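A single protein chain has been removed from this complex, and every other one stays in its place.
Letters are used for the chains, namely A, B, C, D, E, F, G, H, I, J and K, taken in the order the chains are written, and counting of residues starts over at 1 for each.
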């Protein structure tokens, strides 16, 4: 499977930013760990702080088999990212490192989750791994439906 | 690991109720599939339509290593279930079969998720499997912290 | 027609509770009066104060020809009962003895009415009779559609 | 009993307007069917798209034994119609053809229902019949109270 | 001064409608009493239950020296009447017979008052008299400003 | 009649504060003008910027025949003043110099008006005169009711 | 094309009412100008201040090829007009002379626009011309779809 | 006096659940301490996690002299419990161990308190003792009124 | 114990103001009754209608062992009183004579309760007695903790 | 006239994204069609997914005669784009391809429309043409005003 | 420059109240420090817990060159103080010691800031110094404008 691991604003700070909340591992650690576990998949990685660059990336991944997307702070404010996800046929899974439901009220709603296939939150970096597994499962189900 | 798979109201209808939304597999299928995959764990299963029975079950599982909890319609209305989860030391993962963020507005907020360690939604029955994996990971992290 | 007359919390107090609002007739009076008028139907009666028991009853009536349901105080708070009604194919009519629209604001909205075929309120115990008539009419319309 | 069947805006379109929602029968069909079933009552019929004409009609029916009123789109916006209903001693039953609780949020509240004796919704044109039955029952109860 | 006394929906019921709230005097009593007290003014009177007729009346009074306007139930819902008042140069005083601030919440705001010169509420029919006095005073002030 | 003319915060600035909104006349001008017009009444005057002093004044006027009260900025925020007005038997009329309905939204609601007999707004200082007339009329009505 | 140009409350005041906001041209100027530009179309014109008359007009235009509708103040308050537009098959374009988005908050939402094919606001009387062009384009697209 | 001490969901965890918030004493300690202090009263004790069981208990206590009720998490969500309390003549006092006003916003309002005679919160287990005293005082006042 | 019994606006009217709601006893009766029951405590009493005087009193009582505080109408509006209570180390108990939860919605929330140790409402003047008992208990608990 | 046709996020997907909603024509088709119809104007075209690039473009077009702007998903969330439009003297027309009023509630309000001269929505790509016509008309009116 | 340093409720507690939030310096320290730094200005100081005294002080400072105002808890609740600031020509700067934006939601809005020239928050007592500097700068700008 060709999968894009897409990270939004401030996730480049992973490992240094509020380690109590986000842990000590960095984005490179995440990349290495996912490449090791899912070595039969074709994984690509992108992080950007700019909303437009993230939209470009989603549009550019329209032909892939899945996107694992942590939209960071744009989760709660970006209709444009929602439209990008809705505008491409690729299945998208929303991931959050922290348990956003337990933080400030403005983090409790996501503009993007309704157009994803599902979402995972609160499990630290292992959430990305669960998201890839969810995409695998989603692909199986679709193949099953297709062959039926 | 000793894990309780706890299902709330109407989930006994799985396989017959709105199969477009919830799929054709039943709760027994779920149990069988989880027992097969996680045969080294000690899994128990409970489903009830009654809020109080679910509270009793959570209190009774206080000594276990984890609860995978799909609170169904009580997700959005039950302070009592929230208090039960908050009142026991066992880690709880909230699971939803459908992508609740894409449904009616009253399904967008969870009273229970803030006191869980995390939540998973939208991946059909495979969400329960991801939740068990998340509990495994959570236990590893805690063991790591403990031995440090 | 097989019809379940299902009454929710506190309706066992009928005849003694706030008679100015709810009248002096009891639930037994209601049963007797409905059995007399609709003696060609197969009527069953259930009252419970417990949300989960009501959910069980709705699920258990899935094969019947209709449910007349007064959800009492659960009308305004129970997503789980709504899901139960939505999860069974039997047509459900919501009934209220008092004119809920003229009472406290929290009684003005029903979580359950949107998944019923219709609702009746304000006519005292005669509302149950109107609900049975509505189920009769609903069955006729469906038969008409079926034979066309 | 002298009863006014009063229909508000757009109900003259019955039979042609959104037949999926409102059915194929026309206002004339309704009139004929009610006159047949309730041939011992003195029924009058009025439909108007103008709020003021409906207010006039309610005031003019102050001496009747009942009004069956479908206020259409004015249900949710007209304080003036509410005041008219509250200002006359005749009992009024609010009727809706469709299950308004299952439609757009602005159709979920009625300004008029609180000053009616009750309301019926979701049963198609048979709702008017149920409303007449409710008025009959209301009159009986009042006679009972009067003779006591 | 040429002044229009304009009454909105249901005010033709004065004297018969809810006399506890509105008193026993009728619109004719009001007219007679105002004509007697203000016999040097040129008073005209209009009551209508129809929003459009009230708009027509306001437009037709554009050249008068004042309007005393009780918009009844349209007070709280009619942008169109607000636009009519704002669209003519004649000063308008809003009058309410009852103390609307002490009634249902939806009666606490007026769409029309912001485009009037002022408003009077709670003094029964004597409120109309106070409104005429207010128009007299307003005219004096304007004359004073003009001659300065 | 013994009447207290009670003015709240910042009304001592009348004549100097925002004359476009409030006019050039001072509180002394108001007192003189009211004493001249109503020379058969026993008028007293008080202005204070302190909420507690206004409460004391209302309590102290419990035996009078009326209070004309401009609560200024406390209109929208003072439950304590509302309780004071509700706690004394004397009839109170709320007055505002400007048309508060046409100003900032927080000026559109009054905590005090619901416990007054009525209110007058928008007519400049002549509003106080109208309020005294309203109190006269109120007294007449009560005498009429008493002698009947 | 047969097109109805339908104007709601207070638009008969065009040219005299708040010319800074609405310009100096009258409804007659508008009619003349549209007849000149679109002389191959069959244009009819109606203005009314009464909601019910506007509903009648929409129902009466059900067979036409389009309606250009400026609902004036009813835009924000009339469910009945919305139902009328939704109840007829003719395409409707909502027009506003002023830029309603830049005015009072209650003018920012339209109950009617969701059931129109589109809306135009802010361009003065030329908005009506744009609306006719939009109806022309809409007809072309439909013809295109039909012949395809 | 015959008094029911009724505890809702999760209060069986007292002494083990969040001892910082709820203290180290258990429900048994509470029972013992109350029986000791009020040995001349006939006290009964019930705790349940199930809403319906609590409703049953309240109905069953209709003949007692008082209920001390800690509804736990149902305080904020249960119309059915409110209806039960309103439906029986026995005076009820609502108690909370913690100072609910200082916790999450959804704990700041009680659906049940309005139909109790009063409420006590924030004083730990001694709140139950104060509630019994309040019931004693309430009984005295009623006896006083009765003998007057 | 040195305890201040502090009463806010309009509580000096006790015994005369709305006796149906507040009873016939006066503030002097309250003082006498409390001095009798708690004759081993050093009780002081203050009532003021002025917010600032109440703030001064709270600051002046910083060294006492407790304050029983009925903030009257300031309960719902005074951030300044809240800050005063939060700014002194003395424990404060909020008391209300009536069951504020059963009155107007604006009386349902307290700005001050969150910074008190607890609150009591609905028990008439006996609420003050319960509050003193609560302060006694609070002191015992603290002594217990201190000596442990 | 020099006019910038500015398109925001995801509009580069035109023709491929949700063709049911947005049609099959691409941005190039739009450009060609507009250049053909308005060949006497100097049209420039820009599309970007990045908010800041759109702001730069608006600032860079300050000297032009008009901007036709489809802000896409930024319509509902971008104060920064609003400030850009408000900060330049060039007239801007907001365009939407779909009838945004008929879609999700968060698409019903525009932060940008209040600082545009007007807006057009629902007419597919022909909306851009109408917008250019609106700018032409706007320029004529301003020239007329200038020469007067 | 003649400048009033005006402090509202509870600021007399500075140095003793919640030193973590407000620091250890007292109001006297503040006065001494400001007199030292701004020894060429004529500074006066006032603190009061009473809203009305603060209003009096603002009115009494109408002729000064500036007011530095920390309204404490009245910031969020006092329309009367807002009216006082708006009613005098002297420029006012609002100061808060703590970063109010990071505290409880009810502290996030100020009724007074909109009628000040600006506001400063979060810098401890040095905020007062910055406010004086802001008033100096404001005076320079006005002198510059005056001499131009």
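Simple rule for what comes next: a contact is a pair of C-beta atoms (placed from the backbone, for glycine too) under 8 Å apart; a residue touches a chain by one contact, two chains touch by 3 or more.
Please read these numbers as outputs of a predicted model, since none were measured by experiment.
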Which displayed chains the hidden chain touches across the whole complex: A, J, K
Touch with the omitted chain, as defined above, among J:51, J:65 or J:94: J:51
Residues of chain K in contact with the chain not shown: 99, 101-102, 108-110, 113-124, 126-127, 129-130, 133-134, 137-138, 141
Absent-chain interface as seen on chain J, which is shown: 50-53, 55-56, 59, 77-84, 86-88, 111
Residues of chain A (touch criterion as defined above) contacting the omitted chain: 8-10, 12-13, 17-18, 48-53, 72-77, 106-107
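Keep this in mind: only the chains that are shown with their structure count from here on.
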Shortest path length from chain B to chain D (each step joins two touching chains): 2
Steps needed, at fewest, to go from chain D to chain J via touching chains: 2
Inter-centroid spacing, chain G versus chain B (mean Cα positions, whole Å): 54
Multi-partner residues of chain J (each touching 2 or more other chains): none
Chains grouped in pairs wherever the two touch, ordered by label: A-B, A-J, B-C, B-H, C-D, C-H, D-E, D-G, E-F, E-G, F-I, F-K, G-J, H-I, I-K
